[in-house]
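Of the protein chains in this complex, all but one are displayed in their positions.
Right, subunit A next:
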Amino acid sequence: MRHVELKDGADLDGFRRALRGLVALGVDPDEVAWSGGAAPSLFGAIAETGTGPLPADAPPVSLPRPVGALIETVVCHRDPERYALLHRLVWRALRGERDILDHHADPLVHRLAMLDKAVRRDLHKMHAFLRFNEVRDPDGAERYLAWFEPDNFIVEATAPFFVERFESLVWTILTPVGSLQWDRRSLTFGPAAARPEGLDRDDRFAEGWQRYYESTFNPARVNPTAMRAEMPRKYWANLPEAAAIPAMIRSAPARVQAMVEAEAAAPRHRNPDKAVAAMARQEPATLAELNRIIRAADPLVPGATQAVLGEGREGAAIAIVGEQPGDQEDVEGRPFVGPAGQLLTRALEEAGIERSAAYLTNAVKHFKFVARGKRRLHQSPTAGEVKHYRWWLMKELGFVRPRLVVTLGATAALALTGRSVSVLRERGPMGFGDWSGVVTVHPSYLLRLPAGEGADQAYRDFVADLRQAREMVEGAG
């Protein structure tokens, strides 16, 4: 019989070292007595006889990943037999049963699964039921302290959760099987501790939590069995809110009785007729109100400096809808002030439309881009984004009441029609529901064309579309 002595608690490193040695020597699990952990092994008295020490530098054992994961949890269990059971599992996994953990009905696998489950539950309950209390440092700095009593050796295993969640705080967790300290930079594992006195003194949030707990309870549904199934009594001592439980349960029947017996009372307050009627009038009543809403809203995709609102007067005969603000528009907060905007201004002039007489806006109100060094490269809005902004655009056009809407490019056409439009093929007059309109290209498309006859022709076509829009308005007027 070989006797392996491990450290108290969850000695994962010690177990790994011992396991490597045992596997290297091919020792049968029946030949090993393990000790360490809370209780001394039954075989603790048996000395190693006729066997030398385990090799210190045995090679790592290659195990199926689920077996490795199971070992990491199960070593945290209090059960003194855990190491022997795990050794047996490894022994079998290395002797032809690599998928041993799929044998759910196997007694050994089932036993280990129960240990694994118990440790996971313990971890989960510690994440759930541990309460921090704020303690004031002499220098007034914010610091938190908790006391918890886990069933198993899980203090180290639980650390990543608390570090991740409370990385920006300074805190200490004390337990009877070890402690943790986090100073916003590094984690220190400490020895077992005793329960500190007067934990929640002077912490008004602790009092607030107790009041909240009592208020969120519905006496008409009292069911202590269900509560105890998930929050057994052993946890109550360290949960400040649990002190109120007996009184809450005792008083519940009387509270319900009182509710049932109370007759429906007539309202003591006058019916707020005016306020109820006013409630329905929440839609923005003017373009200025709408613009206030748009300005205050957040972009769907973070990044834009500001919302770029439409420009021009209400009642303008022609409304021109572009895609979305570009880099320069985003900075200045005005539509069509970049290179494409300048080209648009020139084309409008040639088409006989005064820019200041038209209403200019975009289908999407925020600039979307990817950063490339110092440059911000424009990104087209997605269909979903266009839809999101559509509600505003329609309201906006409703206030402006143009006689005709010109859409520049595919995005604007999508916003007005609700379908994807092939601009080059469908350019020209098109009805947009309440408005008659003209579909044409976006001036930024013209800027991207290589200089030459093709580009000149494209520009002339663009001007022609705008001229047609002007003629349609004049014809209708």
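Operating definition for what follows: contacts are C-beta pairs under 8 Å (C-beta built on N, C-alpha and C of every residue); 3 or more make two chains touch, one makes a residue touch a chain; residues count from 1.
What we mean here is this: contacts and distances are computed from a predicted model.
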{"item": "Choices \"DNA modification/repair radical SAM protein\", \"Ring-1,2-phenylacetyl-CoA epoxidase subunit PaaE\", \"NADH-quinone oxidoreductase subunit J\" or \"Iron ABC transporter\" - which one is the UniProt name of the chain not shown", "value": "\"DNA modification/repair radical SAM protein\""}
{"item": "Listed residues A:70, A:93, A:118 or A:252, member touching the removed chain", "value": "A:252"}
{"item": "Touch with the omitted chain, as defined above, among A:19, A:130 or A:408", "value": "A:130"}
{"item": "Contacting the left-out chain in the complete assembly, out of A:293, A:370 or A:424", "value": "A:293"}
{"item": "Positions on subunit A contacted by the hidden chain, ascending", "value": "99, 102-107, 110, 124, 127-134, 144, 146, 161, 164-169, 184, 203-209, 211-227, 229-231, 239, 241-242, 245-246, 248-250, 252-253, 256, 259-260, 262, 264-265, 267-269, 271-272, 275-276, 278-283, 293, 297-298, 300-301, 382-385, 387-388, 391-392"}
